[in-house]
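Working notes, structure below.
All protein chains of the complex are present and in place, except for one that has been dropped.
In order of appearance the chains are A, B and C, and numbering begins at 1 in each one.
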Amino acid sequence: MTTASEPLPLARPRRDPLLGVAIVAVALVYVRALAFTPIEARQGPAQKILYIHASAAFIALYVAFALMAVCSILYLWLKDEKLDRVAESAAEVGLTFTTVVLLTGPLWGKTIWGAWWTWDARLTSTLFLWFLIVAYSLLRGAVEERGRRARYSAVLGILAALLVPFIHLSVYLFRTLHPMPILLKPSAPSMPAEMQVTFFSAFSAFLLLFAALLRARYRIATLRDLVASREEHAG
Amino acid sequence: MTPDNAGFATAAYTLAALVYGAYIVSLKVRERRLRERLARLESPARPASNRPAGA
Amino acid sequence: MTEPRVANPPGTLAASWIVARKDLAIEFRTRTAFLSALVFALLGVTIFYFAWDATAVSAADLAPGVLWVIFTFAGLLGLQRSFGSELADRAIDGLLGAPISREAIYLGKALANLVFVGGILVVTIPAVVLFYNLPMGEGIGALAGIAALAAIGLVAVGTLFSAMAVNTRMAELLLPMLSLPFFVPIVMGAAQSSARLMAGRPIAEAWPWLRILVAFDIVFVTACTLAFPYTLDE
Partner (left out) sequence: MTATPVVHAEGLIRSFSGRRVVDSVSFTLRGGDCLALFGPNGAGKTTLLRLVAGLLAPAQGTVQVNGVSIREGAAARAQVGLVSHASMLYGALTVRENVELAARLYGLADPSAAAHAALALMKVDDRADAFARTLSRGLQQRVSIARAMVHQPRLLLCDEPYTGLDDAGSAALTAVLTERREAGAALLLVTHNLTEGLALATQAAIMRRGRFVRHEARELLDPGAYQSQYRELAAVHD
């Protein structure tokens, strides 16, 4: 193994244009959503929480968590460290998005249900998603050897993906209150066009933010492993 | 009748911005620390020897 | 002697039975883990009794929740030590080097754990029925079925996580952290279906919950058996 010799552009700090663009996009969405989108008549201004809450929820579950699960399966198959790093990064960025969902959800819930928290299927699933990702991060932190850490977390990632539908189903059976996703119902496109534009631009901006954060987090994982092997070699 | 709950919207948008912002800052800090460590690992090793030190 | 001894390596089921019998022999020798888990369960049942206002909530409403929550925690106590004996002197290397499949090791460990939690249930269920004065008639058979389904699911997931947690720093903390989210559908399914039973409702009302339990068992027994080899030091 060659240890030294190659020059180290990695040691120099770098700009991250993608992250910059994402931050600007999110800022623009904030402006549009808060200042230039009409207030929903029945729910009042609090309805605007939808734009950030629903985007974060969708991205956390169907992008971050799904990416973690897929990379976990692929890792066990291909044993490529890159896949493990993607899974790790997706989990951590997903945790951030899930945290936003859990913080904004009750604020919206208080205004439409009159309660901060309800044990409905989607809210509870999100809460458990959060617990699972926290457990995933704890597990990663508790395993020293890199190969073992990757295998263990891949196993947990896959099992967690199998669990979420069960939790959703059980809680759904328990009771459900959550407003049905009005956007995705083909029969009644009940959201006015202006709000739809805001919603989809919010969704795109947060997706961009997710991609930028994922990339930044992946870079950190790569750097960390590199530093670890260098330190190992340096004794 | 439209309820006046603008405070909730403001709170939610602020919280979200804080969480995302804090995460971005933490990423930046972690990345900078790692790069510094990497730089430290490299710089003293280079003039010292032409054979890399092993474990 | 030039010829090796007659050898016919055991198949997966035979091998898992050998592993399970070994674990049960160790368990029976020491007994402390089982007895402490059992006492823990009984203590839990009594403490819960005093944590509730008998005039506000009826015993039949409270009992299923108490039973399955206690069962989950007592089960965790049992799972906690499942792989300790394997790692103490690296006895697991003896299993891994033997001509048996990795899956057989998992199934054997899980089977021993199933006997362990089954033993706890055999004492805890009658204790709950007695302490909470539940009118249990023919429902006890159905309750045993629910208990079996719940125990299988709990052990399937718990054995796998126990194998992982024991190889980490902070094993005692990590096992509950990893397992408890997975026990949620089990606790809900078992508690809801046994609540229907204890309230004297027809079994048909418990059916959706039983279906979740069955599906959980099938999915996680399969997934955990397949995943187990990856938790070994490859």
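Here, contacts are C-beta pairs under 8 Å (C-beta built on N, C-alpha and C of every residue); 3 or more make two chains touch, one makes a residue touch a chain.
The structure presented is a predicted model; accordingly, all values stated were derived computationally and were not measured.
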| item | value |
| --- | --- |
| Contact partner of the left-out chain, one of C:A60, C:A98 or C:I203 | C:A98 |
| Chain C residues touching the omitted chain (full complex) | 1-2, 4-10, 15, 18, 22, 25-26, 29-30, 85, 88-91, 93-101, 233-234 |
| Positions on chain A contacted by the hidden chain, ascending | 1, 144-147, 225, 228-229, 232-233 |
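Note that only the chains that are shown with their structure count from here on.
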| item | value |
| --- | --- |
| Between the pairs A-C and A-B, the one where more C-beta pairs touch | A-B |
| Whole-Å separation of chain centres (CA-atom averages), chain B against chain C | 42 |
| Between chain A and chain C, centroid-to-centroid distance (C-alpha), Å | 33 |
| Complex contacts: residues of chain C adjacent to chain A | 157, 160, 164, 167-170, 174, 177-178, 180-182, 184-185, 188-189, 192, 208-209, 212, 215-216, 219-220, 223-224, 227, 230-231, 233-234 |
| Parts of chain B lying in touch with chain A, wherever the complex brings them together | 2-6, 8-9, 11-13, 15-17, 19-20, 23-24, 27, 30-32, 34-35, 37-39, 41-42, 45-46, 52-55 |
| Residues of chain A that touch chain C when the two form their complex | 76, 128, 131-132, 134-135, 138-139, 142-144, 147-148, 151-152, 154-156, 158-160, 162-163, 166-167, 169-171, 173-174 |
